[in-house]
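On to chain A.
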Amino acid sequence: MKSVAKITAALLLGAVACSPALADPGTKVALVPGGPHPYFAAWEQAGKDAMKDFNLGAGDYRVPQKWELAQQSTLLESLLTQGYNSFLIFPGDAVGTNATVSEIVDNGGQAIATAGCLKDPTPALFCLGTDTGNSAYLGTKELIKAMGGKGRIAHFTGFLVDPNTQLRIDAVQKAADETNGDVTVVQVIADIDAPQPAEEKINAYLAAHAADVDGIVTTAWVPAVTAANSLRKIGDKRIKMVGIDHDEVVLQAIKDGFVNGTMLQNPYGQGYLGSYVLDKLRTGCTLKADAPWKSNALTAKFVDSGTVFVDAATADTYVDAMRGITKTLLANFEKDFMACK
Partner candidate 1 sequence: MALSFTRIFDNDWVGPGLVSLAAIIGISIFQPSFLSPFNIFVLLSAIAVNMVIALGQLVIIGIGQMNLALGAFGGLVAISFVAVMELYGVPPFVAVIIGFAIGTLAGGASGFVIARTGISAFIITLAGLQIFKGINLGITEAQPFYGVPQSVKDFGNLSMLGPIPWLVLPMLIASIGMWYLFTRLRIGRYILAIGGNRTAAELSGINVTATVIWAHAISGLLAATAGMMLVARLQIGQPTIGDDWLISSFAAPVIGGAVLAGGHVSVAGTFFGVVIIAIITQALVLFAIDPFVVQIVLGGLILWAVGINRLRELRVAKLNERA
Partner candidate 2 sequence: MSALQVSHVSKAFPGVKALDDVSMTLRGGSVHALLGENGAGKSTLIKIMTGIHKADSGSITMEGKPVRFGNPRQAAAGGLGVVHQERNLVTRFSVSENIMLDRLGKHSLSSVDYPAIAAEAARWLKLLDLDVDPSTPVSRLSVAQMQLVEIGKALSLQSRVLLLDEPTASLTPSEAQVLFRILRRLRDDGVAIGFVSHKLEEVFDICDTVTVLRDGRNACDSAGLKSLNRDDVVQMMIGRAERISKRAARSKPATAPYLELQDYSSTAGHKDISLAVRPGEILGLYGLVGAGRSELAKAVLGLSGQTGGEIRVAGRHVKINSVAEALALGIGYVSEDRKAEGLILLHSVLANAGITVWKRLANALGFLRDATIASHVGPVLKKLEVKTPSLDQTIGNLSGGNQQKVSVAKWIAAGVKLLIIDEPSVGIDIKTKAYLHDLIHELAESGTAVLLITSDLTEMVDVADRVAVMDGYRIQGLVENDRNYERVSTAIMGLIHGRKAA
């Protein structure tokens, strides 16, 4: 009994240690990814910079503790209650997040689907991000180029419950089909967004089939890292590979020649530009209906935040390249997409 009491007391102290903080009013932007992921790390700085540059009430990066749809919805609802009125949201689910966004809109907020799109019909203003399908398509194109226009490709991608995964699988297939049989996708390995299964499956595949493939395209962060490591491990520079995103491991592998290149996205630009647009829209601007929207598999209101293929030559300077794209986007956005008083 005593020990129970002691343990209880000790834990109470621990529980009390979780203590509060406060927020202040204004045009308050929250940048909310679907869950913790290194991809979004740049959003934090982007939000801070935007807050300073555009004099926002807030530009806070808030992450759901787990990659879980319910967690993100709860967090968004709480942020709305806390007085945030403008949201950059990476949809936890292309369909499922619509309900939460419509709640935000119903309560006088506004949201841009960022880095990933929401499926139409959607209450989100528009989608600002990388066209996942297109990025996979372009990446595969680069790979095919590196392979000399023919050969066999293996495709490593992420969670099956993510509908983007199917888009990526289709896009890679499409790029291969366009070669009229010169290039074939011999294997798709999916559901490997967690490092351990990714490691096991990719290594197992390369161990058995290294001789049977000429190229690898990865369309999710973890498989890209793992595949880059594996190629380095077996020291095979014959197999071409195009990765995705800017993980240090992938960039180093590009510099060392084990990976041909990676499809970079523009997370910083998304966060910075998105915050800017949200502020504008709250202070008198409206979106033009006849703006040059692009469309993709999910939505007809898509703005490309830019995607760049980085190879060994550009691996050190990609940050500048991205800044350039962001600057261009920022400079033209008001003119092209908004009508301001």
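The candidates were selected such that all candidates are chains of the complex that A comes from, given by their letters.
Simple rule for what comes next: a contact is a pair of C-beta atoms (placed from the backbone, for glycine too) under 8 Å apart; a residue touches a chain by one contact, two chains touch by 3 or more; residues count from 1.
Computed from a prediction, not measured in an experiment: that's the story for all the values here.
The candidate touching chain A in this complex, chosen from 1 or 2, is 1. On chain A, the positions that touch candidate 1 within their shared complex are 3-4, 7, 35-38, 41, 63, 65-66, 160, 186-191, 194-197, 199-201, 203-211, 225-226, 229, 233-234, 248-249.
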